[in-house]
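Here the complex is missing a single protein chain, while all its other protein chains stay put.
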Amino acid sequence: MADAPRYLLRPAALADLTGLERLAGASAIGISSLPADREALRERIIRSQHSFADGDEPDAHYLFVLEDRQQAGALVGTAGIAARAGAGDRFYSYRNEFTVHASPALGARNRIHTLHLCHDLTGATVLTGFHIDPAHEAGPGAQLLSRGRLLFIASFPERFTDRIVSEHPGLADESGACPFWDAVGRRFFHLDYPAAERLASGQGRAFLAELLPQSPIYVPLLDEATQWALGQLHPVAERPFSILLDEGFDADTWLNVFDGGPTMEARLPMLKTARRLRSVGVLPPAPRATRGGHATHLAAGRRLQHWRATLLELDATAPAVALRDDEAALLGLSVGDSLCVAALDGPDGV
Amino acid sequence: MADAPRYLLRPAALADLTGLERLAGASAIGISSLPADREALRERIIRSQHSFADGDEPDAHYLFVLEDRQQAGALVGTAGIAARAGAGDRFYSYRNEFTVHASPALGARNRIHTLHLCHDLTGATVLTGFHIDPAHEAGPGAQLLSRGRLLFIASFPERFTDRIVSEHPGLADESGACPFWDAVGRRFFHLDYPAAERLASGQGRAFLAELLPQSPIYVPLLDEATQWALGQLHPVAERPFSILLDEGFDADTWLNVFDGGPTMEARLPMLKTARRLRSVGVLPPAPRATRGGHATHLAAGRRLQHWRATLLELDATAPAVALRDDEAALLGLSVGDSLCVAALDGPDGV
Amino acid sequence: MRWTVRPVQAADVPVLSAWLPASADTTLPEPGTAAAWLLAEGADGACGPSACLRVRGPIGLRRPRHWYHVGCVVHAAPELQLFHRQHTLLLGNDHTGASELAAGAHHPALDAAAQALAWRALLMAAREHLQATRALQGGMVIAELPGLRDDQGRSPFWQGLGRHFHAGDPDAVLQRLGGDGRAQLAALMPRQVVYASFLSPAAQAAMAQAAPSARLWMDTLADAGFRYSHHIDIVDGGPVFETHLDSWCARR
Partner (left out) sequence: MRWTVRPVQAADVPVLSAWLPASADTTLPEPGTAAAWLLAEGADGACGPSACLRVRGPIGLRRPRHWYHVGCVVHAAPELQLFHRQHTLLLGNDHTGASELAAGAHHPALDAAAQALAWRALLMAAREHLQATRALQGGMVIAELPGLRDDQGRSPFWQGLGRHFHAGDPDAVLQRLGGDGRAQLAALMPRQVVYASFLSPAAQAAMAQAAPSARLWMDTLADAGFRYSHHIDIVDGGPVFETHLDSWCARR
C-alpha cells in the first residue's frame, strides 16, 4: 500500500497567519513578493476568503497554502491567483519589439530592439507570489503548489480568463539594487528600487507606471549590463519559472516594467495541466496496484467549497479511482463524487 | 471498393502555365493575387521549381496546383508557400493595439485602439495565393489545397519556420476601391488601390510600406466605415479563411498594411493538421473496409522529389495502410515506403 | 486716446469679471512675485478700466502645461515622384518654464482703435514688469491666442481631434477645473505623434488659427516681435506666440 499523501494545497485561512509571516520574511525581494507585515498579510487572507466566496470582484485574489502532512501540516509554501491583471485598472508591461532600420546606400540593416510600454496583459489572470520553503523546492510539493493553481483555474473557468500570465523577479543584488530599474525607472523617479517597490505596493503599480515614458525605450542606448539583464530571471525564481516553462508558458515577449524580469504568458487550453485534465469518479477503497500505467497526478475535488488538492498515484486512463479513506478525507470527498486529475510527468513530476 | 482519389495536389510545372493563367484571370483582386500576365506566371513557376530543388534561398516560394482527376487532371486550384515573409527584407503589418487613457478627475477611462506599424511577422512562413475554381470551393478539393500546404511544411520543417502566417484580402468593391486604403495609404501616396497594388508587385511591398507613417494610427480618427472595415475579410476569401480558422489560426492581431484585411498567424505545432500528422507504412494492395474507424485523411509521400498529396479514406489509428495500385502510382509510392497522413474532420472534411 | 496702466486692485475685480470668461482666474497676484495683473484705463480719468492682461512667471512648474508641437514630416520616394509634406502633432510640455502673457480681456464697448492702443500700453507695461523681475522670469515669453470657433461656439479643431478622445464638453471641464482641467484633458489625448491629415479638413484648417476677436492682440504681439512658436492649444488649436525675453527687452 502506498504512503499517505504528503502535500496538501488549500485556500489560506486566518490560522495560517503565523506560517505565512514566516514564509514572507524568508522570501526574496521582488515586485510580487508577499508583504512581510502581519496586518497586510491578514488583509490578504481576508481578501482571499472573500474571493473564494464571491469571485465577481475585479480585484479577486486567491491565496493558497501548501501543507506538509509529514510535518503535522506545517506551512511550507504559498502562491496566489489574481483573477484580473490590473484589478480593474491598467496593467503595464514592456513588450519586446524588433524593427529593422535599413539604408541600402550604406549597406546597413540593423534590427533595433525597443521596449514598448503596453497594456496588452490587462485583465488576464495572473499567477502571483510563489514562495516555498527551500527544503521543499526541488520536490513534488513545488509542482503541486504551482500547477495546482492551473488545476483550480481550469476547474472554475468562469472566474478567470483564458489568458494566464505570471511575473517573475528580475535581476537584483542583495541590497535590492536592480540594474534595469537603475537604467530605466530611476531616470524618471529618482528613487531606488526598494523605495519604488514600497510605493508600488502603496499607491498602486498603475499609478507609478503612468509616469514612465510613453515612447519606446531604445535598447541600444542602455548600457551593456542592462541590455544583458533584460528579461533575465532572478536566480531564486528558477524553480517556479521552469515549472511554468514546462507547462508551455512563453517567456520571450513581455517584461516587468519595474525590474525587467520576464512576464510569462499562455493560453490556458494550451497548458499541460489543462490539456491533461480529466474528471474521474471516486470509488470505494480498494487496492491500487502501482504498475506501469500509473503516474503521479494532481488531484482535487470539483467543489469550490473546501477545495483541496494533493498528489496521488493513479492509473493514467481509468474513468474512476478507488480512494483510500485517508485520501478521501484529505480531499473532502465521498464515494460517487468526482475528482479532477491531471498527470504530472514521470521523473520531473515526482 | 472505394473510388479512385479525385484530387491531386502537386508542385506547379511549366505545362501548367495555361491552366494557371485561366485561374489568375478569374481570381479576385487582392494583394496576394496571382499575376495575370503569362510571363510573370512563368517566372513564378520557374522560381518555384528552384525552390523545390534548393530551399535555402531567402525568397524561396513554392507553388502548388490542384488537379481534378475526374476531369482528366484539369487544373482547378493553386496555392503557394513563401518560406520567409519579406523574403530577406522587412515584412510590414499593422498590429492592433489597445491602450487605456484615463483621467480620474473626469471619470474617464477610454480604451484607445491604435494600429502599430510593425515587423513582427518578418521571416515567418507565409501561405500565399489561394485560388480555386468556384465549382470546387465548397468540397474536399479546397481542404486538400489549403491544408496540403501545412502537411508539406510539417513534412519538411527545415525549409520553413515554426510560425505560419496567411494574408487574406480586405474589403474592396468591384472597381478595386478599398476603404482602408482610401483612409490610410492614400493619404501618403495619392494613388488609388489598384495602382498601389501594381506598384507593390513591381517595387516590392517593403519599399511602399516604408513610406507609411511610423507613428501609430489612432483608429478613433478614422471615419466609421473604415473603422468597421478594419480586419474585415473580402467575401471571396471566406472559404480559405474559414479552413485556416478551423486549423487554429488566430486572426485578431495583425492587419494587412495596404487593404486592412486580416493576417492570420499560428505556431505550426498547434495546428490541427500538424497535431494529427503521423507516419504510416505502405502495404501491398488489400481490401480496406470503410467502417466506423475510417476517416478522410490528407496523405502524401515523404520524399521532396515528386511530392504528391491526395485524400484517402484510412483507418484512423493503423500503423500501416494498404494502398491500391492506382493510389500508390498517384503518390509515386511503393510497398515499404512511408506516408504522411493527417485526418480531416468528418462532415466538414469530406 | 492715451492709456495709463496700473496693477489690478481688489476693487477692480467685479468690473473685470464681467468681461472675462467664466473660467478665468480672478485672484490678485501677490506683490513682489513674478506674476502681475495689469489694467489699462484712460489717462486723466478719461474713461474707467478698459482692458487687462495677466503676466505669469515660469509656467508649468507645479502643474504641467501641455501643448501640441506642430512638426513636419516628409515622405519622399524619388522613384515614384512622390514628395509629400505632412503636419504632425505631438503632445508635450515644450514651453515649461517660459513666462506667459495670459487672459487679455477688454471692455466690450472698446472700439478697435482704442483696443489696439490699450494692448500696446499693456504689453509695454508687461515688458517693464518682466524686466523689473527678470531674475524670476523664464528665458522665453509666450502668449496663447484663442482658437477659431464656429457660430455655436464649438471649436472645429476639438471636433476633429479632441472629441474622438473625450466625448464631454471641454469648455465645461475648463470652467469646472480651471488649469487642471487642461491637464486632465491632456491625459486623454493621443500620446504619440498624430498625422494632421487624419483630422477633418476643418480641424486642419483651424490649426494655429487665432479667433478673429484676438486679431488686434495678435497684431500687437507680432509688432513687438512675438512669433508663432509651432505650438498650439490642445483644446481649440489656437497658436502660441513666443519671443525671447531679452531680445524683446532690447528692442526699442
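Every chain is named by a letter (A, B and C) in the order it is written, and numbering of its residues begins at 1.
The criterion applied here is as follows: contacts are C-beta pairs under 8 Å (C-beta built on N, C-alpha and C of every residue); 3 or more make two chains touch, one makes a residue touch a chain.
Since we're looking at a predicted model, the values are computed, not measured.
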- Task: May I ask you to name the displayed chains that the omitted chain touches in the full complex?
- Result: A, B, C
- From A:Gln71, A:Ser175, A:Ser201 or A:Ser215, the answer for touching the chain not displayed is A:Ser215
- Query: Hey, which of A:Leu17, A:Leu199 or A:Leu233 is the one touching the hidden chain?
  - Reply: A:Leu199
- Query: Taking the entire complex into account, which one of B:Gln214, B:Ser279 or B:Ser334 touches the absent chain?
  - Reply: B:Gln214
- Query: Where does subunit C touch the missing chain, residue by residue?
  - Reply: 60-64, 69, 71-74, 76, 78, 83, 85, 88, 90, 92-97, 192-193, 225, 227, 230, 244, 247
- What residue numbers in subunit B mark contact with the hidden partner chain? 214-215
- Task: Go through subunit A and note every residue touching the omitted chain.
- Result: 99, 101-103, 105-106, 108, 110, 112, 114, 187-190, 199, 203, 207, 211, 213-218, 220-222
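Keep in mind that, in the parts below, only the chains that are shown with their structure count from here on.
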- Query: If each chain is a node and each touching pair an edge, is that a line, ring, star, complete or other?
  - Reply: complete
- Item | subunit A-subunit C separation of Cα centroids, rounded to whole Å | 53
- When the C-alpha atoms of subunit B and subunit C are each averaged to a single point, how far apart are the two points in Å? 57
- Message: Using the touch definition from the top, which residues of subunit B touch two or more other chains?
- Response: 99, 102
- Task: Among the residues of subunit C, pick out those that touch two or more other chains and give their numbers.
- Result: 191-192
